[in-house]
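Provided herewith is a single structure, encoded as structure tokens, for subsequent inquiry.
All protein chains but one are shown at their positions in the complex.
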Amino acid sequence: MKVELVVDGKTLSLNVSSDKPLSELLREDVEIKSLSTSCTGRLCGKCIVLLNDKAALSCLVPAFNVKNATIVTFDGFSKTKECKDIENAYQSLGIEPCQDCYASRTLLIENILRRYEDTDFIDDIFSDEDILKEIMEEHELIKCYCMDSTSILAIIKESLNNRRKRNATVYRTKIS
Amino acid sequence: MPLYTELRSPNVHEPKTIGEYADTVINYSGSATSIWAGGTYIMSRPDFYPSAATNVEIINLKDIEELYRIQRNDRFSEIGAMVSLNDIALLGNNIFPRSLIQAIESTACRMMRERISIGGTLCLKGLNSPLSSVLVLLDTAVEVVIPKRRNFTRRWMHVSRLYDKNGKFILNTVFPNALVSKIRIIIQDFDFEYFSTAGKPVCNPDEAVSLAVVSKLDQNGLTSPRAIITIPSMGYAYSKDIDTLLESMPLPANENSTKELFKNIMAYISDNLGPITPIQEARLNGMMKDMVLSLNQNILSL
Partner (left out) sequence: MADNINNSYAGVNQRCCGTLILSETAEEDIISLETPENSHCTPITWQDIPGENIIKILSGSMPLLAKDTISYKGQPLVAMIGPDYETVLLAAKEIKLETKKTEQRELDLETCSEPEELTLSWSNQKNIEEHSEESDELKKIESTFVSKSKEIDNFKMISCIAWEKDERLHVELPCRWPDLVKDTVASATGYQKKNIFVHTLECLSHYDEYAIFPAQLAAITAIAALKMNTTVELRSTLLNRSPEVTVKRTTWCNLDSKPIREEVSMTAELGAFLFAPEEYQRQAITGLIPNYELQSFSAKVNITRSNLLPSFSCGSMGYSVALASSEAHIDYIADMFKVSPLTWRNRNLTGKRKFTDYLPAIELSPMKELYKDILEKSEYRRKWPSYHLQKGNMSLLDFSRGIGLAVGVGISGISTTLAKMTKYSARLNYTTKNNITLSVSFPAKGQKGYLLKEIISNEMRFHEDGDVILFESDTSSVSSGPDILSRINGRLPRQVMSSCRKLLRQAKTHEPPLSLTFDVDDKKNPCEFENRGSMAIIVEVYTDDITFNPVVRNVWANIVVGSLFDKKEMESRLKHEIIDALHFSGAELSKDLKHPFNVDINIDSSNIDGLCGMEQTVSGLVQAAFFSAMRQCCGSNKLSIPISSREVAESQER
């Protein structure tokens, strides 16, 4: 099956088996380095990519469902300013995911940031128990035990602040 | 020249309407066809890929616009089978019974829920999800499309008819190639709702169990209670006998009546589903105690 898709900004046309998992496709046919694990659908949570701007476990997405899709892997995302927002939060808090889950964890955080970056009051998000529970459940999907929920929430809050500060600067520059 | 030396790439059909679906499924009825909604469960099976035997013809439902429709009136909501669980949770937070929302939230985290369809969840083969049993409890109806040569019919039925008495998915044995197209959830109010689940039904079904109870409640106790217990690896326990036990339970319930209730429920499960594992039993006992505690709190605050 011929699949045309955009991976990390590059338009590709691949000839792959139609039911090939996206994770395998990215690893073998696109040579993405950040997908180092292969749980073959056992939900290890370490193959997260942004598929059409939303996080997805790439081992659960078949090739036929990514026709004309836009995919961002950590290989590409790590070079963006958005990634710096999160990495700066890691640095300032002195907490960092381990090498095993770094890529997936960072992309998952990005997914959450995109959901809430336009919210007016950050404190409202972090006082809403349902949202916090939802965020924590999402992170439990990644089967790596290097971080606790308190640290994850702190990173998200800090990253969200970084993102909003940067967005505000960009907005001001545009206005001026 | 084949794409891979030993592997045949499955043909993917993407019908745009139910009619096209019916045509496709009838045309390929002799081949190994596989119907894909979200595909999450199919792809999480061991040895899914590469496989020479399975998925010769894939029918992908993602382009059938009708399956994404949501209609609502003051009595019920009709939800297309391809609507994601997350959308249902967001839409129905204030209108659907709380137990249904809790069951949806317990199915998977938000990121996964966005990719899991309600129709796909109802049609899992070999696994009983707590969500499907809650839908049974809530008297949900499903519209089933039954393809025939050059035609198809639609039929509404109670969701429990998708399963046999032990909760095993049997729709395709009764109606080959049938497709669940809509789910009708009745908007109803309960005075008491309880939902709890423990363990991971997909990863470790032998340790997982869930309990859901809905009922009207007044000072005399429970009126028309309904309860369902899901044992993912075996099926579900849903019976008038259990409902009667709950209805006849004096409230506020004490420890002895809780023990008695649990004993009777265990006897029912053992007779109808078979023996469950000790951890499932312990967890169900914990849920029963928790449910009775919540029930007592409710009745005392009336």
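Note that the chains are named A and B in the order they appear, and that numbering of residues resets to 1 at the start of each chain.
Throughout what follows, a contact is a pair of C-beta atoms (placed from the backbone, for glycine too) under 8 Å apart; a residue touches a chain by one contact, two chains touch by 3 or more.
All figures in this text were calculated on a predicted structure; none of them were measured in a lab.
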Residue among B:L91, B:L124, B:I187 or B:I279 that touches the chain left out of view: B:I279
Chain A, residues in touch with the chain not shown (by the definition above): 17, 20, 24, 28, 36-39, 42, 44, 46, 94-96, 98-100, 129, 132-133, 136, 143-151
Touch list for chain B against the chain that is not drawn: 4-7, 47, 50-52, 196, 198-199, 207, 278-279, 282-283, 286-287, 289-290
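The criterion applied here is as follows: only the chains that are shown with their structure count from here on.
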Chain A and chain B, separation of their C-alpha mean positions in angstrom: 30
In the complex, chain A residues that touch chain B: 1, 15-21, 24, 40-43, 54-57, 59-62, 64-65, 108, 111, 134, 137-138, 140-141
Sites on chain B touched by chain A in the complex: 3-4, 7, 9-12, 36, 39-40, 43-50, 55, 58, 60, 62, 109-112, 114-115, 202-203
